[in-house]
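As structure tokens, the structure follows; a few thoughts come after it.
Shown here: the complex without one of its protein chains, the others still in place.
Note that the chains are named A and B in the order they appear, and that numbering of residues resets to 1 at the start of each chain.
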Amino acid sequence: MKNILTIILRLTVSCLIAGLIMGMTFVFTNKAKKANEHAREEKVVFSLLGYSKANPIPDSMGLHEIFRYVVSDGEAQSIGYLLPSEGHGEAEAFNFVRIDLDGKYLDSSSVAITEKKVKDQKDRDAAVQIALGAGKEIRFVDQTIVVTEGDGRLAYLLGGKFPGFKTHIAIMLALDPSYSILGLEVMEHEEDPGLGAEIEQEYFKNQFKLKPFEKIKSIEVVKAPLPNEYFDALEGRVDESAAFDIMKQYSDQDIYALTGATISSAAVSSGVRAMTKKFAYRLDILDRVLNEQQIAVPF
Amino acid sequence: MIGTKKLIFLAAALFALGFSSLAQAAGLVASTEFGAENEIIVSFSHGVDLGEAADPDRYTVFEEADPDIRLAITNIDVSSDGKQAVITFADPLNTTQTHIVNTSGIGGVAKASFSVSKSYIGYLFSILISALLINNFVFTKYLGLCVFFGTAKRKETAKGMGVVFTVVIVVACSMSWVLYNYVMKPFDLNYLQIVIFIGLTSLTVQAVDTVLRKVNPVLFKSFGVYLVLVIANCIIIAVPLLMASNEYNYFETFMLSLGAGGGFLLALYLMSSVSERLELAKIPPSFKGLPIAFIVAGQFAMAFLGFSGLQLF
Partner (left out) sequence: MANENSSFQLLANGILKENPIFKLALSMCPAVGISTTVINGLLLGTAVLFVQVFSSVTISALKNYIHPRIRIPTYTLTIATWVTVIDLSLAAFFPLAYAKMGIFVKIIVAFAIITMRLEMFACKEPISDSFWDGLGMGLGFLVGMVVIGFVRELLGSGAILGYDVLGFKPLLFFILPSAGFFVVGLMMAFFNWIEVAYAQRKKG
């Protein structure tokens, strides 16, 4: 009997000590993990806009985040946008605008949350829930960053995830105000190295640059070899203005698929197509509603 | 004994699932399914007015996750008896998403709403096939190799190891699912995943060992020796981790663990069949034993690469 008790005692003590060590490590590393995630997102954002450490973002540029939610009120659903509002104090810096599924304005409420806290999903969801009241259920869907230069809009940055050849591919897309593509960055994927993983290469990603919205709406993938001059332009082997001209030439062409990775290439282009179409549709509705209701936003 | 009970449970679960998908839109709609690339086929439970059913304005279709994006309908074909309508869309449908169809004023029903999705049972089986063939844990994910090479020398050891492993992994994974959903998620203890999962596996091994010893000593004599090796198998910790990161529900977890165990058994059986033949072959002395086993395994891995992208359901 004593044997079993000793065993149990020692086992419990070891478990507790182990749990303590792991718990402490978790607390310590969690903060670093969150900081790293934000740093990485910022880095991608800057590079998509063409800036880097050597060429930092000018002060006149502003980054504003729009968070999209789906609000369920019993059977009825509506789309809610958490927007930064203009002209409020720091504590009430956000507005939650609800639009029904047909694009008609429903209501707007001010949300009590600071710019810093809004980046954390838990704090954000809690603040929105308080603003809406208990009866409604909210679900966060995605966020968009609107980049402004002075008074005008420069770009939209959106993230998206879609099925690839293996599992899924997550990308970040930069669009200009007329919804043509400024840049594309692959954030996550599990494609085969050397084959599908080549979607990370410049000569694939950069093919999407400068494609106008009309082309994106019906973009497909073509199984043909990439012309040499286009390849050089995409990889940055010619100087910028020449590269720009060449890419403009190809801006009404479909995407050249990667060798041995047609399905991965097609997955990315159909993902980009769907993301851009949906975003354009939604932003047009949002802009119209903001205009009609005279809701002031810093973009 | 255990096998039959599990089969009955599985059959009951499948029946319940099939039943529930039929009862979704009680009344107006008998069933729905995806047709060709950009079609949805709706079968009504009773003949409806042809004019109403063919009117695109009476339908609203959207993906469940994007309720504000209405899909554009180009054409609706209604069968002459009014029992089937084929809705054609402008763009190809993303069949991996559940779509919702809302009708108004069709077949005498003012408002009806029903969902269209790929068969759930099909989805479950696709998880099974994926773990078994496409993402075979030994040949595609390169896990469980130590034990694999150790027990893949004879067909009997292969079968024994495979069966024991499948039993342990299904039980351990089910327990892991319970603990994950009811203890780890609510209390935000995700960093304890590794400890808890490996602990549950040890417990399962111990339990199976004790139970087998008492219930069926003969079986224990032939299979018991493999139980200890199960813990050293990388797959045993990979499956619960995969379950946690994909947030599967119970049926999906069951299919995953069954597929993982089955895939391991399959890999072992294939490898052991080749091993037995290899013993009679002329192999250079430096290659004897592990090196040639690795090379054969490499060839199997290449063969299994052919299952990539397989989509049965």
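Simple rule for what comes next: a residue touches a chain if its C-beta (ideal position, glycine included) is under 8 Å from a C-beta of that chain, and two chains touch if they have at least 3 such contacts.
The model shown is predicted, which means the values in this text are computed figures rather than measured ones.
Looking at the complex as a whole, the chain kept out of the display touches A, B. Here one chain is not drawn; of B:Pro67, B:Gly144 or B:Gly160, the residue touching it is B:Gly144. Among the residues B:Ala90, B:Val178 or B:Ile194, only B:Ile194 touches the chain that is left out of the figure.
Summarising the interface, chain A meets the missing chain with residues 3, 6-7, 10-11, 14-15, 18, 21-22, 25-26, 29-30, 32-33, 36-37, 40, 188, 192-194. Residues touching the missing chain, restricted to chain B, are 139-146, 149, 191-195, 198-199, 202, 231-234, 236-238, 241-242, 284-287, 290-295, 297-298, 301-302, 305 (touch as defined at the top).
Definition applied: only the chains that are shown with their structure count from here on.
The mean-CA centres of chain A and chain B are about 30 angstrom from one another, to the nearest whole unit. Residue ranges on chain B touching chain A, taken from their complex, read 65-69, 94, 96, 191-192, 195, 308-309. On the chain A side of its complex with chain B, the touching residues are 18-19, 22-23, 25-26, 70, 77, 79, 99, 101, 103, 141, 163, 165-166, 192, 263, 274, 278, 281-282, 285.
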